[in-house]
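For reference, the structure I am asking about is given below.
Heads up, one of the protein chains got dropped from this complex, but the rest are sitting where they should.
Per-chain numbering from 1; labels A, B and C assigned in written order.
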Amino acid sequence: MFFASDNSGPVHPQVLAALSEANAGYAMGYGDDPLTLQVQERIRELFEAPQAAVYLVATGTAANALALATLCQPFQTVFCSPVAHIHEDECNAPEFFSGGAKLTLVPGGDKMTSAALAATIAKENTRGVHGPQCGPVSITQVTERGSVYSLDELRSLTSVARKHDLPVHLDGARFANALVRLSCSPADMSWRAGVDALSFGGTKNGLLGVEAVLFFDPDRAWEFELRRKRGGHLFSKGRYLAAQMAAYLTDDLWLISARAANAACDRLAAGLRAAGAEFAHAPDANMIFAAIPRAVHQRLHDAGAVYHLWDGALDGDDPQEMLTARLVCDWSISNARIDQFLNVLNS
Amino acid sequence: MFFASDNSGPVHPQVLAALSEANAGYAMGYGDDPLTLQVQERIRELFEAPQAAVYLVATGTAANALALATLCQPFQTVFCSPVAHIHEDECNAPEFFSGGAKLTLVPGGDKMTSAALAATIAKENTRGVHGPQCGPVSITQVTERGSVYSLDELRSLTSVARKHDLPVHLDGARFANALVRLSCSPADMSWRAGVDALSFGGTKNGLLGVEAVLFFDPDRAWEFELRRKRGGHLFSKGRYLAAQMAAYLTDDLWLISARAANAACDRLAAGLRAAGAEFAHAPDANMIFAAIPRAVHQRLHDAGAVYHLWDGALDGDDPQEMLTARLVCDWSISNARIDQFLNVLNS
Amino acid sequence: MFFASDNSGPVHPQVLAALSEANAGYAMGYGDDPLTLQVQERIRELFEAPQAAVYLVATGTAANALALATLCQPFQTVFCSPVAHIHEDECNAPEFFSGGAKLTLVPGGDKMTSAALAATIAKENTRGVHGPQCGPVSITQVTERGSVYSLDELRSLTSVARKHDLPVHLDGARFANALVRLSCSPADMSWRAGVDALSFGGTKNGLLGVEAVLFFDPDRAWEFELRRKRGGHLFSKGRYLAAQMAAYLTDDLWLISARAANAACDRLAAGLRAAGAEFAHAPDANMIFAAIPRAVHQRLHDAGAVYHLWDGALDGDDPQEMLTARLVCDWSISNARIDQFLNVLNS
Partner (left out) sequence: MFFASDNSGPVHPQVLAALSEANAGYAMGYGDDPLTLQVQERIRELFEAPQAAVYLVATGTAANALALATLCQPFQTVFCSPVAHIHEDECNAPEFFSGGAKLTLVPGGDKMTSAALAATIAKENTRGVHGPQCGPVSITQVTERGSVYSLDELRSLTSVARKHDLPVHLDGARFANALVRLSCSPADMSWRAGVDALSFGGTKNGLLGVEAVLFFDPDRAWEFELRRKRGGHLFSKGRYLAAQMAAYLTDDLWLISARAANAACDRLAAGLRAAGAEFAHAPDANMIFAAIPRAVHQRLHDAGAVYHLWDGALDGDDPQEMLTARLVCDWSISNARIDQFLNVLNS
């Protein structure tokens, strides 16, 4: 009953198999190997973006920070949600990689609204040389609280950015989970929706550690390559990143894995709902924030369930106090485990 | 006949097997898994350094730049060889991670001498607030040209640093290759020789991509962890880095692989020497810089040999002009391939 | 009728006279002149802080950013008001000088409350290696909206910082204006109230451009000197900064000038209040934020009054709409000008 994170589950066996397959003989280093070239081409096809520049890195923070640094000057500010990963969970990586840019938090909750974004940009635009200049807008899809922006919502946000001539970055650490929920094409959820640069996640969906970064306009491709190198994120043995990503995109493994995680989440959410849990956010993908009484948490904990308490602590006086659990389903979780969890919940 | 780099060869099968073995069930992320803890402990034992702080990262540039940034203030300068990897091959990563420190090149060749180091520090120490302040000394073992510092040479360099109260970093991307040549213990070639922080390489010696960073004094461990995180170098699925390193250190795989590469290099060097090649640097480990006539390069090239020309170009008028080849042997190169190379050389 | 800023008025004649006086013969550069040493000593006496490290720089942004960079690591965050100068008006200077630290905005208005500060620190403290680490607390006295923290308020804020072992920076660009309002000693409003580093302003109070930076604990004095130099803020002709500051502190010129500005502000505030203006913030020092109807703004504008409209624009349909004026009194403004302004206001 492991729901702590989708980066805690095992790697998909097909991905490990691809590593073994890639391990024959010699290959030029630093991304000059045939497998890397092939996977870059595959991603361009998948996104219907023949001009796109495509790069592989090993962590989501690297993907986000390098993409933003390429889009953002040090005297600018990035607009994002107050709970964005780039703000809360990267220990100042965007500030570091950009050379000291700021992050401006768009007031509101987990999901940015275009009205709030427009108001925030308007306010930031008033200080001339004294304030930071407006820089990229960064959107997270799936959001940090498990919700999914509709295509309309995405387009509405990016049109605000466009109006101010600001580039748009999409943190797609869980891109696949959102995509299968929206049943749209990768192009629809990226460049056709107004996204300029995409962190296209794989790690949370069954890889060892690979994310792609896409620039739909390849103008700054070389700058990105230099920033990746000086960030220590250019791997000498590039073929082993490429092999993972190639396996991921073969025979729809990425979509199948994301559907599995989402379906598990749906099953879990239904059970929680039936048990009376309160949801702070719509569990649109593979992540649930549900409030249940402390006593129930204790029971689940004693039964071996592993997940993060989002607020409060297990220790506490009031057994009926509602505490929020963050429950994340990875691609490998079985219905049996979910049902076991729900049984304890309802016992 | 592939001698382009030791990062172009295959991963050792035992390492891939370890990945599969590590792939069972769930594990906490970000280095909180049991395998990571185990491999950290193993490295402390191996180095006879029970207090040492040990971290895993995926690239050599990350290991070097993060270690240096932890030892170096932005208003200081790092002392290194003019051909150090940190100077020539990391696209300003040390400058980036340190927040704008300088690198001061110790005049001379590939190998720093303690006299040149002492003179350079003395010269840098004269400018008070106007010049950069003296910071860490960074030594590369095996050097970038394939030579190995003796323990006496190492100790002589670090005693100069110690005299000025400067910390010492060792770039050990090929630590194992040097170690088996010197037939000493890991402690002898690191902290007992005066090294404070070590980049302990694995990638060039049969891993997919793992280097350890060791601080023998753990005082700055937490700072390193924060710098690793904000550099995007903290892996969520830490167990797959740990599995590689664990396999590396099991049953002496790391030493066996290094000995294999060095032995191949000895065989190749002997053949080259017999054929009259000139060596610009002592081929002490698994890397050779040998000058041979252009015509011979052409013959090798036509026969399918792959390696870097270090100066000049294959195209050229004078078939007798001597051009330097950089030839690197990885753990997997066979005697048959070396002999094939030598046969073409001598044909 | 010039109320645009206290940095728009003339320099006090005694300050210019001091420049002429300092202009005799030769003096060693870079702060090694006798006048600089003398003024450093004078400031230590004034603050009853014989150990303090004291430095002169030429701009408030330099004072703040250099002080914060000395107190703050790049992986930390600075706590400040959402309207702090360091956040809104320095074009990311703190982020730049600190090497990429973050600024965390303490929710609320212009003045931080200790409750909001405590809650914000508590929230920031939950993310371990993933989030930025807690760094200095920066307080602005006089605030950006013209209010003055009482000594109790200051001590309450700094005790929250102390509880978390966080250093405290005071942005005292208008230190003198606050001091004369509180009728306390410089020590009371700085180190005795828990301040570790102070930007002690002079420019807004009659100097050409000099601010002192004080570290009450001199431990990081040398680091500050290096950061000042590499920031381009070490003046070769230090005596001309020192001469300004010496004149400022001679015969209470700094207090006299601050009292003049505050008294002018009181007179102006009284007139505005009598005329029915609404005050968004308590006009405790030399700055007023007062809402008056657009038609009145127009009348003042036509009569030659110069000041910033803080919200809205002079052009607009509704003559009765209330728009906020920011009115700042410098040391040189005369009662005649204030009365002229009030006459137009009331006409």
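A few notes on this one:
Methods note: contacts are C-beta pairs under 8 Å (C-beta built on N, C-alpha and C of every residue); 3 or more make two chains touch, one makes a residue touch a chain.
This one's a predicted model, so the numbers in the text were calculated from it and none came from an experiment.
Across B:102, B:155, B:204 or B:229, the residue that sits in touch with the chain not pictured is B:102. Among C:212, C:234 or C:272, only C:234 touches the chain left out of the display.
The residue touching the chain not shown here, chosen from C:7, C:159, C:250 or C:340, is C:7. Screening A:192, A:227, A:259 or A:281 for touch with the missing chain picks out A:227. Not every partner is drawn; the one left out touches chain A at residues 30, 73-75, 99-100, 129-130, 133, 223, 225-227, 229-230, 234.
One chain of the complex is left out; on chain C, the residues touching it are 2, 4-5, 7-11, 13, 16, 19-20, 23-29, 57-63, 65-66, 90-93, 96-97, 203-204, 208-209, 226, 229-237, 240, 306.
Interface with the hidden chain, as seen from chain B, comprises residues 74-77, 88-92, 95-96, 98-103, 105, 127, 129-133.
Definition applied: only the chains that are shown with their structure count from here on.
In this structure chain A contacts its sequence twin chain C using mostly the same residue numbers, the overlap exceeding half. Between chain A and chain B the centroid-to-centroid distance comes to 34 Å (mean Cα coordinates, whole Å). Here the CA centre of chain B is 51 Å from the CA centre of chain C.
The residues of chain A that reach two or more other chains are 90-92, 96, listed in rising order.
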